[in-house]
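The other protein chains are all here in position, but one chain of the complex has been omitted.
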Amino acid sequence: MIRPIGGVTLAALAAGLVMALGVAPREVTQGNVQRIMYLHVPSVWVAYLAFAVVLVGSIAYLGRRSEAADRVAHASAEVGVLFTGLTIATGSIWGKPTWGTWWTWDARLTSVSILFVMYLGYLLLRGMIEDRERGARYAAVVGIVAAFNIPLVHFSVYWWRTLHQPPSLMKPGPGTMPEVIVAALLVNFAAFSLLYVYFVARRVRLLRREAEAVG
Amino acid sequence: MAADPLIRVTGLRKTFGNHRVLDGLDLDVRVGEAVAVLGANGAGKTTLLKVLATLVRPTRGTAIVAGHDCARDPERVRREIGLVAHGSYVYEDLTASENLTFWVTLAGVRPSAAALAGALATVELDRVADERVRTFSAGMKRRLSLARFVLVRPRVLLLDEPFAGLDQRAKKWLEEHLASFKAGGGSIVMATHSFGRELAVADRIAILVGGAIALDTPRGALSADDVQRLYALHAEDTC
Partner (left out) sequence: MLTFARRTFIVVWKDLLVERRSKETLNALFFFALLLLFVFQFAVGPDRERLAGTLPGLLWLAFILSGLLGLGRTFVVERENDCWEALLLAPGDKSAIYIGKLAGNLLLMLVVEAILVVLFGFFFNLDLGAVLPALAVVIGLGTVAFAAVGTLFAAMTAQVRARELLFPVLLLPVQAPVLLATVKATEAVLLGEPLGSVAHWLKLLAAADVVYVAVGVLTFDFVLEG
């Protein structure tokens, strides 16, 4: 089951790359560097997807003591942290030529960094508890707290960046974007989502094998 | 009705990491019955007690107390049991009276001053009611942790090495206290590795070897020596 997913993922990633590098238009002011957005934005979307799955898995584990749910939550957190790291890295790389600095406390980078550290803590907790059952239980609680914290992070960071004016809208989107750009973003989002599924599936299989070996 | 046992353990298995502590354990305890579970240190007696006390979840098998499953319905089971184990379950900086007030209130009971005093009198701690537990001996602390069960009446007492570390007087007191608990319709499960006073209180002896019950017999006319011989016999069998 996993290998066909891998195959489709590879194809999707290739398509995404073509869209990002070839099909999408060259940005006027920033030049080709802007194309990194097709890596950066889908990355963060998948990270959120991953953390949503962590929430669901955590609740399922606490509710039903389903070890499978716990494995999915664990794997999803790992892959989520991976994509979060990718978001930060691409954001930083994008920032250097654009704003002249490796780091800036803009709303997205700040929020994503907070998420990164939160879920890194989740993984640290799992790593430090030997008792499998307790580790799963505690991680589930942290996973739930972290997930409910995400909207709080968003609002607080966004208001923090827009100084004195609290916004009346939730978050201004980029307004209307040309269809080509939207298409390129969506293709890459789909590709990254498949990559996420592939990674999680492999990781869950590994975790299950480890559990069976001990059990 | 003495028909259904108050406690029914079936096929209990518990694995910690790689170590299988309990393996296919079956045990029944009836109302008003006291069972002494005999086993060497590390044989799994404490684990068995912890499963019954809902502190540990079984890897496989079931433990039913008063009709409730220990793993699925722990809160219901907790209302029926009282555990006295290694933890002293008392706060050193508080007095006996304050400790009792805390534990009984936390259990949802609202004791009057008279009831509290009465409970302390039952465990013979009324004279030191206002002294800090820090100054108590092991026996006194154990009596204090039993005091709460005078007011919060469980149907089962789970005891881990109940007579360990007590002086003669305290042992005698405990034996009488457990006997009257049984007479009041309570059941008792005692875990021990020695052949002492527990046997006097017990109606049945269960020998725990290799993670399961190797022998389950009424104590009846067995003397301590008999029990010791039986135990040695079964412990050797599995080596």
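We call the chains A and B, going by the order they appear; numbering starts again at 1 in every chain.
Heads up, the rule we're going with is that a contact is a pair of C-beta atoms (placed from the backbone, for glycine too) under 8 Å apart; a residue touches a chain by one contact, two chains touch by 3 or more.
Fair warning: this is a prediction, and the values are worked out from it, not measured in the lab.
K.L.:
Decide which residue listed in A:88, A:109, A:142 or A:204 touches the omitted chain of the complex.
P.N.:
Missing-chain contact among the listed residues: A:142.
K.L.:
Among A:33, A:153 or A:211, which one is in touch with the chain left out?
P.N.:
With A:33, A:153 or A:211 as choices, the missing chain is touched by A:153.
K.L.:
In the complete complex, which positions of subunit A touch the hidden chain?
P.N.:
Residues 62, 114, 117-118, 121, 124-125, 128-129, 134, 137-138, 140-142, 144-146, 148-149, 152-153, 155-157, 159-160, 166 of subunit A touch the chain absent from view.
K.L.:
Given the full complex, what residues of subunit B touch the hidden partner chain?
P.N.:
53-55, 75, 78-79, 81, 83, 85-94, 98, 101-103, 105-108, 110, 132, 145, 152
Simple rule for what comes next: only the chains that are shown with their structure count from here on.
K.L.:
So in the complex, the part of subunit A that touches subunit B is made up of which residues?
P.N.:
130, 133, 214-215
K.L.:
Considering only the defined contacts, which subunit B positions touch subunit A in the complex?
P.N.:
Residues of subunit B touching subunit A: 15, 17-18, 57.
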